[in-house]
Structures are given as structure tokens and as C-alpha cells.
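Note that one protein chain is taken out, while the other chains of the complex remain in position.
And then subunit A:
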Amino acid sequence: MAVGKEIRTQIASVQSTQKITSAMEMVAASKMRKAQDRMGATRPYADKMRNVIAHLSQSHPEYKHPYTQDREVKRVGYIVVSSDRGLCGGLNSNLFRRLAKDIKAQADSGVEVSFCTIGQKAAGFFGRFGGDMLAQATHLGDAVHINDLIGTIKVMLDAFDEGKLDRLYVAYNSFVNTMTQEPTVEQLVPIAGEEDDELKHHWDYIYEPDAKDVLNGLLTRYVESLVYQSVVENAACEQSARMVAMKSATDNAGELIDELQLVYNKARQAAITQEISEIVGGAAAV
């Protein structure tokens, strides 16, 4: 029957799209579990590191490291963590919107900004809109390794050391739960120390070989671990956002198919009715 040929093709095409989105949903769901495990695995290191830094801020070293010193802010750096791939709902654009607001506020108060991007999407964003980009890391894959980030972070810390940047932020999506991801901007350096009441008395570490080298190594690793953690967290956000987006895409495709099926059935019925009435009409005329 000629009726509804286009509708049938359309239904078939929506069905094949639905197959793809539902496969992507399942892939994202299993990747999300792994990403969440990875997020849990980074926690002990970050906790221990935070303890050490807290101890350090309680000690009274003769040497004060620049990362612990606040200074007048003329130019700030943002490390922007995004996903490599799209199809994950509003994840990246929510982050960029939050970031754009921040940048606007900085610009209004006369502070200049520089960027460093992690992930393809952030690179694309700043590629389109300009901005002073200092470093870039893309194609990190699902299992991010800290060595893929070291170079990028070093560029930003070097710029801080040279006085080109006076403050560093990291912007990423923090994982609240599967349904919620929160665009977050956190200050990396200067490091805000935490209070620990147990260690209030006057004391200091022995530094081997000397305070400058040790603190440098320690604080660099601290910053790296913070960035690494935000990258891992962002990866978990990406998978859960994709899972949710693909689920709703699959649902929508299902609804669309139902509607098209209804239209198709109506058209078919109309065609049959018309044929019958034509036959009846013809018979009556004879």
C-alpha cells in the first residue's frame, strides 16, 4: 500500500536512532560506575595530602613559600576542566556559563584572566571566543593518569612563580549525585590553610634537604592532586550526565515512535475507508 510510505521510513529512522541512544546510555552507565570507583580511589591520597598541608600551615617555618602568600591580584589563571566528548546534556555549557560570569566579574574589577584547558570541549570553547590560553591537555581517555596533567599544571604554576599570575582557580563539575552535577570554581593557589587545634604549639619540621625544595615538591603535588581530583570528578559527572541525557533521548524517541505510529494507523484506516466508500459508491451507481 502506498499510504504512509514516508511515515514508515521515518519510524524506522527514529528506531535506529533510539537503538544508538539506548546503547550509549548503557555504556555510560557502566563507565559511570568505574569513574565513581576511580573517584573513590583518589580520596585517600587527597585526604592525607590535606592533613600534611594542614600540619604544615600550623608549623612555623622560617621559609615562607610563595604558594602560601597572598598577594595583590592583577591577573588570575583558570584551569578549566571539561569533557572530551559531547552528548552529555548541559554539563559543559553549564560550567562555561558559570565561568563566563566569573570572568565578567574579574574583568569588571580590572583583573585580567588567562586560561589553561583540560578536555576538548573547553579547548573548543576558548578557541571560538578567544582568551589568553597558556596550556592545553586533551584526549585523556576514561582512566586519567596524573602524568597527563603534570605539564599543563606546571605551565600554570610557572606563570604563578614568575608573577604573571597572582591567583589560580580550577573550574570543574563537582559530582553531587547521578542526577546532579554542580559547576564549581575553586581557588588553588595561594593555598588557604586549614586549622588543626592539636598542633597549636610552636614547632617546626626538619626539612631534608632544605625547606625550599621540600615545600616546593609538596605544594606542587598538592596542587596537582587537587587538579587530578577535579578531572576525575568531572569524568564521573560526564558519564552520569551522558547517561541521563541518553535516557531521556531514548524516552523521547519512544514517544515519537508512538505518535508516528498513531498517525500512520490513522492514514491507513482513512485510505481503507475511502476505498470502501468508492466501491460502495461505484456499486450504487451501477
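Annotations
In this section, a contact is a pair of C-beta atoms (placed from the backbone, for glycine too) under 8 Å apart; a residue touches a chain by one contact, two chains touch by 3 or more; residues count from 1.
Note that contacts and distances are computed from a predicted model.
Missing from the rendering is one chain, named in UniProt as "ATP synthase epsilon chain" (options: "ATP synthase epsilon chain", "cytochrome-c oxidase", "L-serine deaminase" or "Ribulose bisphosphate carboxylase small subunit"). Shown as candidates are A:5, A:19 or A:104; the residue that touches the absent chain is A:104. In the complete complex, the residue from A:76, A:134 or A:191 that touches the missing chain is A:134. Against the chain not displayed here, subunit A makes contact via residues 38, 41-42, 44-45, 48-49, 51-52, 55-56, 59, 89-90, 93, 96-97, 100, 103-104, 107, 113, 115-117, 123, 125-138, 145-147, 150-152, 154-155, 158, 203-209, 213-214, 217-218, 221, 224-225, 228, 248, 252, 255, 258.
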